[in-house]
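Left out: one protein chain. Kept in place: all the others.
When the chains are written out, they are named A and B in that same order, and each has its own residue count from 1.
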Amino acid sequence: MSEAAIVVARLSKTYVVPVRGGGLAAALKSLVRRKTRTVEAVREVDFTVAAGEVVGFLGPNGAGKTTTLKMLSGLLYPTSGEARVLGYTPHRRDKAYLRQMTLVMGQRNQLIWDIPVMDSLERNRAIYRMPRETFQRTLAELRELLDIGELLDKPVRNLSLGERMKCELAVALLHRPRVLFLDEPTIGLDVTMQRRIRTFIAEYNRRTGATVLLTSHYMADVEALCRRVIVIHHGRLLFDGELTELVKRFSPHKLIAVELAQDGVDLARYGDVIATDGGRITLRIPKADTARVTSRILSELAVIDLTVEDPPIEEAIAQVFEQAAT
Amino acid sequence: MTAILAAYPTLFRIALATMIQYRVSGLIWMIGSVLEPVIFLVVWSVAARSAGGSVGGMDPHDFAAYYMLVLVVNHLTFSWITEIFQYRIQYGMLSFQLLRPLHPIHQDVADNVAYKLVNLIVIAPALAVCWFLFEPRFPVAWSLPYAVLALPMGFAARFLLDWSVALVAFWTTRVMAVNRIYYAILWFTSGRMAPIALLPGVLRPLAHALPFYYALAFPVELALGRLTPAEVWRGFAMQVLWVGVGALIITTVWRAALRRFTAVGT
Partner (left out) sequence: MAWLRLFAVFTRIGALNELAYRVNFAVQALESVVAASTVLGAVAVVFSQTDRLGDWQVWELVALIGVYFLVLGMINLVLAPSMAKFMEDVQQGTLDFTLTKPEDAQVLVSVSQVQVWKVIDILVGVGLLAVAIHRLGDTLGVLEASAFVVTLLAGAAIVYSLWIMLATLTFWFIRIENILMVFWNVYIAGRWPVTIYPGWLRLLLTVVVPIAFAVTVPAEAISGRLSALTLLSSVGLAVVMLIVSRWFWRFGLKRYSGASA
């Protein structure tokens, strides 16, 4: 049993924000009387992550994912509850803790803008007090894994978004942290680059056994990297478990893809027709009816091919949110 | 401690690279730094001539010497951290600095020194032009070596106090208001606007009580040999005092500042 790398207990974060309507009258009124509203960004979240796990953090914008990550990386301190990472209390920001963790934020860089990437790496080497040898070794590894050899001499401002993200990862992982907090690392990148970064994270986790907590909007990220997902909405933890479990539990439908010998057959009496692609028709049916509908189709029609699939994960997630709202 | 010092060469080298990248901006800033003492040089020279040749015992050639020294010393001891600290917080750069195990102040020291080094390239010709145009009168000063000695402490005092004042940015976004008042006081009492001896009565003791004089006019007056030995000792003592005050403020307030920052976030 691996020890817990991250332990979160009843973690909460509350903000007070000013509030005012639009228009000149409301603006003038706000000069005199200030109205405020309390926002509960994170509400009593509990979870534990074992060392070496790669966990996906899912939820719509404003769900509380980034706030949670910031509390775990020490940038925010909790309103109540407890968080411990590698045995440290993050908001105390012990130097020893900072040397073992890293936070990567999509579209925000710690790279120095106008000078070559190599200089940003050197800076981190100096700040994290890495001996030359370790630095060279780790750099060689990262350079190969991320394929950034040609980029190291270029000023950061000359790099494309994807190249910048790769270099950002190199700088962030230079000190071989044991815990990685990745906040939307693939946002804004093209599909090929997303895939490359996903591969890199998986490989890094495999090689170093680092614990990874990853937030993302892209299902592809989560599907590729995370066996376990935590779903958050309105600051509350809605689901914590394996991705397959999430689909099984929350997806109320199954998809049947049928290829018929004949064209133009109407399958509406078997279920919802959601796609027709020439001879290949996709049906959506309630999960419970899967066996019954399948056998009916097979016996009543001339079928070339039939597959039963799970609907996209987004549907399951949407269901999680919907259920939470009721 | 030694580990922190070990990081400095790299921090400095990178700061140098960055400042060289920003050399055009640096030159534009230097226009202001050079123009201001020149303007006051001219203004006081005109005032002296209008008043019959000299004011407060200084004639145009004395003013030329004074303001040329002000130009150099100010360049060597000034700091701009109060102007940029709030942007660091606003644009998330501070968050990155807090994720790393090194106090942000060290990068600021490196940046400050690197900027000054890179822009010495402007100071030298500016001084040459001033020498040629205004014919300064430099006395042979017994205290000249002490002037050089006074520079590092003067720089430290100014830097630490500026950094302390910059921490205001954690508690308010109205940093500009604080900065303006701070600089107004600094401007008059440091000797930048006028030699301290020419200030009206009430400002003179104030200048000697506040730290800004010790970062600017004190080294200048040492270079011009205008101080008595007693005043020299007192000056150095005050420098040490103000460095201590600055260091104390930073160590105590920084903790509170971080507490506040992590409560609210960016």
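Following the convention adopted for this analysis, a residue touches a chain if its C-beta (ideal position, glycine included) is under 8 Å from a C-beta of that chain, and two chains touch if they have at least 3 such contacts.
Keep in mind it's a predicted model, so treat the numbers as computed, not measured.
Contact with the undisplayed chain is limited, among B:Met1, B:Val24, B:Val140 or B:Ala230, to B:Val24. From the options B:Leu102, B:Ala194 or B:Ala257, the residue with contact to the chain not on display is B:Ala194.
In the complete assembly, the contact with the undisplayed chain comes from B:Leu35, out of B:Leu35, B:Ala128, B:Ala237 or B:Ala256. From the options B:Ala3, B:Met176 or B:Leu248, the residue with contact to the chain not on display is B:Met176. Residue positions on chain B in contact with the hidden chain: 24-25, 28-29, 31-32, 35-36, 38-39, 42-44, 46-48, 50-51, 55-56, 133, 174, 176-177, 180-181, 184, 187-188, 193-194, 198-200, in rising order.
Keep this in mind: only the chains that are shown with their structure count from here on.
The mean-CA centres of chain A and chain B are about 47 angstrom from one another, to the nearest whole unit. The residues of chain A lying in touch with chain B in their complex are 15, 67, 70, 73-77, 91, 93, 95, 98-99, 101-103, 108, 110, 112, 114-115, 119, 122-129, 155.
Chain B contributes residues 3, 6-7, 9-11, 13-14, 17-18, 21-22, 92, 95-96, 98-102, 258-259, 262-265 to its touches with chain A in the complex.
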